[in-house]
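Only one protein chain is missing from this complex, and each of the others stays in its spot.
Order of writing sets the chain letters: A, B and C. Residues in each chain are counted from 1.
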Amino acid sequence: MKNIFIQGSIAASFIGESIAKHQSKTDIGAHAIFLGQVRADVIDGQPVSRIDYTAYEDMALQKVHEIREAAFDKYPLTCMHIYHSLGSVGVGEISFFVFVSSAHRAAAFDALREIVDAIKADVPIWGKEIFAEGQGSWKVNQ
Amino acid sequence: MKNIFIQGSIAASFIGESIAKHQSKTDIGAHAIFLGQVRADVIDGQPVSRIDYTAYEDMALQKVHEIREAAFDKYPLTCMHIYHSLGSVGVGEISFFVFVSSAHRAAAFDALREIVDAIKADVPIWGKEIFAEGQGSWKVNQ
Amino acid sequence: MIHLLAFGMIADVLEHPEKDWPWSADTAMLRAALIKAYPELRDLPFVIAVNMDVAGGEQPIPPGATVALLPPYSGG
Partner (left out) sequence: MIHLLAFGMIADVLEHPEKDWPWSADTAMLRAALIKAYPELRDLPFVIAVNMDVAGGEQPIPPGATVALLPPYSGG
């Protein structure tokens, strides 16, 4: 099973390098990318300074594998890459990266949105928003 | 009026740097990115080796400005960046880059797709697919 | 015995996120036993995965299973 987890934040340069690697795949016409970035939300008057992510890793990888297979079955995709942070990710940093490629754009757009929604709904990952003062609050997805 | 045109292909490193610049904007939770890449299509038995792009630049910038304003009016976006190549872009290289950011993902997904569709439909840019043998064929969007 | 895992806010309630725990025949009975041991769990939302399977509703628990307590996910 493919690993998706990266310790700490996902660097912008890693995303750039991931894009560059696709230039040899000349059947691709469209890339669609989603990035989740940690917001400086204010909760009960306290600003968030980072999110600490944990996961039930074995089950998460199994679920992502199922989501990946379902998307490849449903859409004519050339490739798909999914990464999620574990551990601390500071405000303004990226914790989630989904990258889908296809010959034409409709499949990439449709698949990207479905994959992002499915990962948020069905993959056992938890974020705890940590305040500048050190205490935290478990995040709830919208 | 903001320029969108880049001479030649759009480098993956430019995209990575563009992502990195957004890490200071801590009200962003979601980035959605579209990249158009030149495919090695085979037309009447001849493989495409590059696309040469031309535009009615003044009108194109005016149209993109209108598309940008309409998207900002309709969706709660934090920022939006649009780039398109002029001149030669080789197979496997990127010619089109749309980058939309918002607090939550729905606005970014919806806006990205609308902007990409609107630019393909309403902005006077033309691509000529050039074959390895040197001749060319004017591209038609799907 | 079963192998019990807890995550997120549920892990904050149990003393250890990973421990051995007496076997219960199904997830309803396990939930009742857990709430007896940790009354704070009564008010916390969580589902129970048996060997990484989150069935809709209650499901049987094989002896020796890995059973995980999963509060609402917040990845992404």
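Assume contacts are C-beta pairs under 8 Å (C-beta built on N, C-alpha and C of every residue); 3 or more make two chains touch, one makes a residue touch a chain.
Just so we're clear, the structure is a prediction, and the values are computed from it rather than from any experiment.
Chemist: Under the definition given at the start, what are the shown partners of the omitted chain?
Modeler: Its contacts among the visible chains are B.
Chemist: Based on the whole complex, identify which of B:Met80, B:Ala108 or B:Val123 touches the chain you can't see.
Modeler: Residue touching the chain left out of view: B:Val123.
Chemist: Could you pull out which residues of subunit B are in touch with the chain that's been left out?
Modeler: Spelled out for subunit B, the touching residues are 36, 53-56, 58-60, 62, 84, 95-96, 116, 119-128, 138-141.
Convention: only the chains that are shown with their structure count from here on.
Chemist: Averaging each chain's C-alpha atoms to get its centre, pick out the one most distant from subunit C.
Modeler: Of all chains, B has its centre farthest from that of subunit C.
Chemist: Specify the chain with the shortest distance from its C-alpha centroid to the centroid of every protein C-alpha atom present.
Modeler: Central chain: A.
Chemist: Based only on mean CA positions, could you tell me how far subunit A sits from subunit B in angstrom?
Modeler: 23
Chemist: Could you grab the centroid distance between subunit A and subunit C? Build each centroid from C-alpha atoms only and quote it in angstrom.
Modeler: Distance between chain centres, rounded to whole Å: 26 Å.
Chemist: Where in subunit A do residues touch two or more other chains at once?
Modeler: Residues 36, 116 of subunit A touch two or more partner chains.
Chemist: For subunit C, what residues touch not just one other chain but two or more?
Modeler: Not one residue in subunit C touches at least two other chains.
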